[in-house]
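Let me give you the structure first, and then I'll get to my questions.
A single protein chain has been omitted; all remaining protein chains appear in their positions.
Presenting chain A:
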Amino acid sequence: MGAAPDEGESTPSASPAREGSAASTGTRTTPSAGWALLGSEISVLFRRRRTWVMLIALAAIPILIAVAVRISSAGSTPGRGPAFLGQITNNGLFVGLVALIICVPLFLPLTVGVVAGDTIAGEASSGTLRYLLVAPVGRGRLLLVKFVAAATFCVAATLVIVIAGAAIGAALFPVGPVTLLSGDTVSLGEAGVRALLIAAYVTLSLLGLTAIGLFISTLTDIPVGAMAATVVFAIISQVLDSLPQLDWLHPWLFTHYWLNFADLLRQPIDWSSFGSNALLQLAYIAVFGALAYGRFSTKDVLS
């Protein structure tokens, strides 16, 4: 018994001695950066039929506008309809811009509300949340990944409108150098850059709402409830923003700068509203991100 001096070390081998076989079993002792989860999250998001239905619906809006304007060849009465509507017949590039103006107040918040409201509540209702947490995903990391994936949807949604608008505009109307609000004329390429800038502006505008949706999603196991509540937030904010009696509140509303992207159509570009918007959205992301983490990190997951 006492022959081997190191016997005492090796005999009570009930403790896990897995490190030695780590290479062959696929386990590792140091955690990976975890990009695989983000990739998986984005791929799951874009493998859902619902996501594609929403993107197709968004793409349909510039197409509807372009077709409607094309059919009613009489042209629109100046001063009626959304800004830039009258420009479409002169330059097809304006279709995307008009579509964005129409989508920003309702359609985009609606789709972003669906995606952001679904983030945590959707996992809870499908029963996958507990398995992600036990995997273990880490609660803070899951929130971060969910936010980035939802932000990816914001980018996709905005780009879909701009690109579908440019495509249908080019198909149905003449396309040429664009006259900016400041009166300067820029080339087609420069106009494309401006369109992408506006898309970036609108995406940025939606990030505050995404953070709000993420927070609401941690409060419930019912995704539809979280989605509806998120959209309601966007609408209430816009209603408050339209009441002159609440002037003092307006700069704090996350929807306040939503339609101020016209400044990007001047020469030189006026970046002030872009900056204010970015600051405001970042503040909303910080506040609601912290609220979401505070709520989710201590939540009993019973779904």
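Keep in mind that, in the parts below, contacts are C-beta pairs under 8 Å (C-beta built on N, C-alpha and C of every residue); 3 or more make two chains touch, one makes a residue touch a chain; residues count from 1.
Note that contacts and distances are computed from a predicted model.
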Matching the hidden chain's UniProt record against "Xanthine dehydrogenase family protein subunit M", "Cytochrome bo(3) ubiquinol oxidase subunit 3", "FAD-dependent oxidoreductase" or "ABC transporter ATP-binding protein" returns "ABC transporter ATP-binding protein"
Touching residue (missing chain; options A:105, A:138 or A:176): A:138
For chain A, which positions touch the chain that isn't shown here? 12, 14-16, 18, 21, 25-29, 31-34, 36-37, 39-40, 44, 47-49, 126-138, 142, 298, 300-302
